[in-house]
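Here is the structure we will look at.
One chain of protein is taken out of this complex; the other chains stay put.
Showing chain A:
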Amino acid sequence: MYAQLVETGAKRVKSLDEMSPEERAFQEKIDAETKIEPKNWMPEGYRKTLIRQISQHAHSEVVGMLPEGNWVTRAPTLKRKLQLMAKIQDEAGHGLYLYSAMETLGADRDEEIEKLHQGKAKYSSIFNYPTLNWADMGAVGWLVDGAAIVNQVVLQRTSYGPYSRAMIRICKEESFHQRQGYQILLDMMREGTDEQKQMVQDAINRLWWPALMMFGPHDDESPNSQQSMAWKIKRKSNDELRQMFIDQTVPQLEYLGCTAPDPDLKWNEETGHYDFGEINWQEFYDVLKGNGPCNRERINTRKKAIEEGAWVREAAVAYAKKQKQRAAAA
């Protein structure tokens, strides 16, 4: 999930009786599965929650270019290099698409990016982990994009029309990335040297738990989720999505011939699901607060890019203005 902890501002979900007529009409529309569109009336809380969530999602796409960009100059073959470039390009495109969806809610892209750079807006915790070997490119595709897809497939039914349509479009590309990522790992496990196989297992050991954290806190620790679910921004709870992800991913892990760094992971015949160990929530909240391995580096890189690019953007604006004046004079 690329937006794992979104404030809704609501401590408790209002019942229909407590709502104003407008709110009630809105909620009834939501309950009837009618999509909300930019010009429709919506509660301020709904608007703000969506701006937070979609901007977090967009920021995640942009910051998410960095751990992969870290290896694009070192990709080991022409084929892998081309795949990685195509993927990074897609991510920039997803970022743009999501910022556009966010702007339909009256938010401003530059302002939201400024909030990110000031540490006031979040992005997915996963991108604060370093990419330390080439197999990380496979593991990020498989686990991180895999987790994102589980979440985004559900978000295709989210109640806000522009967000839902963005998810439909983005999911197609993400699924492709995920298969490519898995293929990187599979090829290394099947045809690689012992050193390469070790790289794969090492990548999984480091990224397994951070990928599970992408779904956010436990449901009972997630008060914002209830309002998001009532508004049908969220369609499934964090724990439900996490379980779905585990259930679909463990067989893929076994097929690779690798293991998860979780001694408690095992199939539960009774529930029909995999049981798994407890996430290190201290680490999760530390990373969200800015104290993960790469939080500083990621934000500094993005800040620097935008700050050092200011003169370029100013030049583009000045040139466009001159061209307009010339056209008017001609």
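Criterion: a contact is a pair of C-beta atoms (placed from the backbone, for glycine too) under 8 Å apart; a residue touches a chain by one contact, two chains touch by 3 or more; residues count from 1.
We adopt the following convention: contacts and distances are computed from a predicted model.
Visitor: One chain is missing here; what is its name in UniProt, given the choices "1,2-phenylacetyl-CoA epoxidase subunit PaaC", "Light-independent protochlorophyllide reductase subunit N", "Cobalt transporter atp-binding subunit" or "Phycocyanobilin lyase subunit alpha"?
Guide: Protein name of the absent chain (UniProt record): "1,2-phenylacetyl-CoA epoxidase subunit PaaC".
Visitor: For the chain not shown, which residue from A:Arg74, A:Lys266 or A:Arg296 touches it across the whole complex?
Guide: A:Arg74
Visitor: Could you tell me which of A:Val6, A:Met42, A:Val62 or A:Ala166 touches the chain that is not displayed?
Guide: Considering the complete complex, A:Val62 is the one touching the chain left out.
Visitor: Could you tell which one of A:Glu23, A:Asp187 or A:Asp239 touches the chain left off the display?
Guide: Once the missing chain is taken into account, the touching residue is A:Asp187.
Visitor: Footprint of the hidden chain on chain A, which residues?
Guide: Where chain A meets the chain not shown: residues 62, 65-66, 68-69, 72-82, 85-86, 88-89, 92-93, 95-96, 99, 134, 184, 187-188, 190-193, 195-196, 301-302, 304-306, 308-316, 318-319, 322.
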